[in-house]
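One protein chain omitted, others in place.
And now, chain A:
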């Protein structure tokens, strides 16, 4: 985007008009704005002088329909003639003496008219199109009926005459375009499927008869040559729906307007350059309108004027004229001929200054608008784009308290300032580089001061931060910097005598200023952009991570202004609408015509507290209140200086609730629970009493069951053949799982994790294959590990083979069960299967059991061994109270509980819980020494062998595993405790093991 600033020379605010349509006549002297109730004629000619209101003439109109579009006759001979489209009717009027005299009415359409266009070649011909699917050509001398009619299947939204050649016009129908020639009957010359969604705007090229541009809801702006309807020759995606795209009268450029609803950001009017390759690149953004631009037109310039002017009408109800100077035109590829020596700052600035003067006069003469004016003046000075330093100096508001400008020299680009305040004095020099203010900030230097060094550096930092912020947007920063200087000096004053505030019993906390001191509000609430900003929350409740609930809200004595009936608005912009309605009513002069060339002026400083009022208060009193509020000179208010009582009234207290009782985890229990794996039963009993102590009967129950389950009497035997492990009985694993599920459903992660830890059976130190690559019998391994939760070991093959082996013993035992007659149906079933079908089942088995059968047959020692081992593994798994298949899940409980313990700062308990995590720790990534365990010879990582749990290094001197600091030789690999090694090498240079390695030398060499 170019570093160019356009300047608007004329702004008229016509608040009451509610106009949707605007037109500028072909001479550039008049503009017409059409609203539902009023038509307004704005004289553009002497717009730059004064604003006594004589520029605007209002004419009431009686209609319940809005004017959809309005257009002046493009022929100078008939310049006062204009046509308006209102519902199904066209009115042609003659503008004379600031009043529109009806000429004729054209009526034929059956539905609303969407667009009208005067023929650029025939002074009497006007085209209109409507959603009734007809496009009519009218001769205003014969207003009875249209001279031509063209029908299409879909409604027409735009009709536009070709600007170069006669007898050619285009209509748009949703995403399609039709090109017509009225001489060739009523079928179109060309069909073009241009866009995926509705086309909002079409404009013919002013210099090529075949070309036109379209703007569409789909966000694309496309360039077309209608002789090639298949493909556009240039397009750009603007990211948001485009309402209008029109060629510039100079060079090769486009101006586009973006559709309101989806518009974000402040700029809605863009200037584009069309390159030779038909690419479009953005050149300029017209900043100023606070709402979407509804209509824009080029204003004809008097002969000899190099500037171009763009007249815009926006939904913010302001009319603006933008001057497009030759520099900007050149950016669009316009060659102004002798444009080389145009001085940008010279002429243009004279005019802008005069406007500014007008504005000041105005603010003096219009006391009712004082507050608004004040803001305007402030922002004008702030945002005035004085490109020359001299300009900035001359426009500087020198009336800043405690700051005196001693010297301003635009030639040497310096300025000297003296600031006095807070009992301190600063004399500073500012140096402005050549490129300032285009992203180059001035440098500041303190010449003499009474400030201490810390304050000095802080001051300089604040100033440079402030200046950077402004010059980044190519704005001048001197005034803001001076104001910063002032506020810093003032704040030091404050610091010396801190006001005692009632709410703070202690000294006020340090105020941390991150960027700048209290400067003007950069962002004011209630702009149109706020339509996408959600309405602020004024109440809320948030859980903190350790059992507290923080709640805040509006005090009970406050209520919504709107009353409780309707729901709270959605967007912040609605707040603006809401507070302004009551505000406007009290204003005496509703039609404010404001001259200003400033970028967006912040609207009155409203706050969300405006949405609330005290209960029982009368509405009218609120009006006066808010009125006085808005009249207050906001910009001079500083924090702590003057507080709005109303705002403070609506600030409630923040309450912190203790909701631990509801959360389900208990800190007391966490502190008092024990975890002793050597005596699980005792631990459960202990925990049971802890739960009883705080009255958690449900937990008492759980722990007592757990204690019974963990009883020593039911400890599994290490030998698989002995008996069915307790875990496999219904009161073993299934019951525990049920209890866990119950607590899971209640989110009682505390009990879950405790149970998971207590019933966790550590893997004995044996080479258990966790990774599949390890073992030849990997297939079987996997199937063992990932058995379903309801897995019954006596149905699987490995157990069947076990059964085969120990059939006799088992059979005997089961017979005793039968004889006892007390066993459950479950056991009976077990028995049945075990007794009757064990053999058959093993035969029937499809999968790898067959291989085991054959292995059995072969009696190979290898097979036997692995079979036994497998059996043992399986038995160990079966003995576990927690299903190993879902160990990962159980680990997650422990992790979650560990997190909560960390939150409570119960670090010991947390460490205890984490000890039970069976998930391997994430592997260290980085450079590591590969170490072989000296005991089992396996390669390993870390300080401990993962198989035999022996420390990785054995000290070569004391032959004990090293747990602390270690050193070893990189060549022979021997080493040990750092102390021992140090001692050894004090007197020796060879390896203590006697391997012959000259360790000291080797490592020196290697290093």
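The working rule: contacts are C-beta pairs under 8 Å (C-beta built on N, C-alpha and C of every residue); 3 or more make two chains touch, one makes a residue touch a chain; residues count from 1.
Keep this in mind: contacts and distances are computed from a predicted model.
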{"item": "Protein name as given in UniProt for the chain not displayed, \"serine C-palmitoyltransferase\", \"Protein SEC13 homolog\", \"Alpha-1,3-glucosyltransferase\" or \"Phosphatidylinositol glycan anchor biosynthesis class U protein-like\"", "value": "\"Protein SEC13 homolog\""}
{"item": "Option from A:544, A:689 or A:711 whose C-beta touches the chain left out", "value": "A:544"}
{"item": "Residue touching the undisplayed chain, where the options are A:37, A:148, A:685 or A:892", "value": "A:892"}
{"item": "Candidate in contact with the missing chain, chosen from A:111, A:231, A:655 or A:963", "value": "A:655"}
{"item": "Chain not shown: contacting residue from A:279, A:698 or A:869", "value": "A:698"}
{"item": "In chain A, positions touching the absent partner", "value": "239, 261-262, 264-265, 501, 503-504, 506, 508-515, 519, 521-523, 525, 529-530, 532-556, 564, 567-568, 570, 572, 607-609, 639, 643-644, 647-648, 650-659, 661-665, 696-698, 701-702, 705, 735, 739, 742-749, 752, 888-897, 900, 903, 905, 919, 922"}
